[in-house]
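Questions regarding the structure given below will be posed in turn.
Of the protein chains in this complex, all but one are displayed in their positions.
Here is chain A:
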Amino acid sequence: MNKRLTTFYWMTVPAVLLFFIFLTLPALQGFYYSLTNWNGFGHQYHFVGFKNYINLFQDDNVGNAYWFTFKFAIVVTIAINILSLLIAMGLNAKIRFRNFFRGIYFLPNILSVLIVGYIFNYLFSNVFTIWGQNLRISSLSTNILGSEQLAWVGVVIVAVWQGIAFNTILYLAGLQTIPTSLYEASNLDGAGKWREFWSITFPLIAPFFTINMVLAMKNSLMVFDQIVALTNGGPGRATQSISHLIYTGGFRGGEFAYQSANSVIYFIVIAIISILQLRFLQRREMDN
């Protein structure tokens, strides 16, 4: 064998092996268990075929979790992308203390989601309510996380607050790839700021827009930590995301096989969404 090729094999084969052992194998195992009635710890289980999958489609808790997760993911993805693009443009402009602001905006990304969640949990129940009472705004004087209708808004606020940081960094990187000569030229042609944004900035950072949309969507479809720290899926099941349902049902409820089936379906759904998103947004990049 060619000596150079050997080196490349040394690089790829272990990676493939590790990937297979730690990712592919457990996924296959999960699929296998989804065909059984295993509770997760007993010594015996039986094959039940596709019964778990049939039950899944009749379970309103599952439907409820999907509905919440999608609603949440769409709102969060849009909010994060709009806000982080705005912030990134601000941070890219020649303002004073630019590096200082960049540091500040990146801070939420460094903090652990769980800790942020617990802090906000305290704020929602003990601080914002007092502000609401003092300002005599009735909707703010009770904890919104305790309301079936509003709890999801609270989770969205925290998820967006924290999610913005990372996407801002990506947009900043994108903005810096745009040559300043383009702006100088458009200035000479007398283009306004708005025109400049739609005709130069936005088309040129299109690849970054794509990746940010996909990442934000994927992250918010898999929302888990925020839910645990803020509402634990409640009140009732009003804020139960799919991954939270899989965790509580599978590990704490002793329905490992049933929730394995749920995660197989969930995996397929996320894969399809990501592929569709990539194809659609990348085609848009080409058009421009």
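Going forward, a contact is a pair of C-beta atoms (placed from the backbone, for glycine too) under 8 Å apart; a residue touches a chain by one contact, two chains touch by 3 or more; residues count from 1.
Simple rule for what comes next: contacts and distances are computed from a predicted model.
S.K.: UniProt names the one chain left off this complex as which of "Sugar ABC transporter periplasmic protein", "1-deoxy-D-xylulose-5-phosphate synthase", "Sigma-54 dependent DNA-binding response regulator" or "Aldehyde dehydrogenase family protein"?
M.R.: Of the names offered in "Sugar ABC transporter periplasmic protein", "1-deoxy-D-xylulose-5-phosphate synthase", "Sigma-54 dependent DNA-binding response regulator" or "Aldehyde dehydrogenase family protein", the absent chain's UniProt record gives "Sugar ABC transporter periplasmic protein".
S.K.: Among A:N109, A:S125 or A:S186, choose the residue that contacts the chain missing from this document, as touch is defined above.
M.R.: Touching the chain that is not displayed is residue A:S125.
S.K.: Pick out the residues on chain A that sit against the missing chain.
M.R.: Per the touch rule, chain A residues meeting the hidden chain are 7, 10, 37, 39-43, 52, 55, 59, 61, 121, 124-126, 129, 141-143, 145-148, 232-238, 240, 248-249, 251-255, 258.
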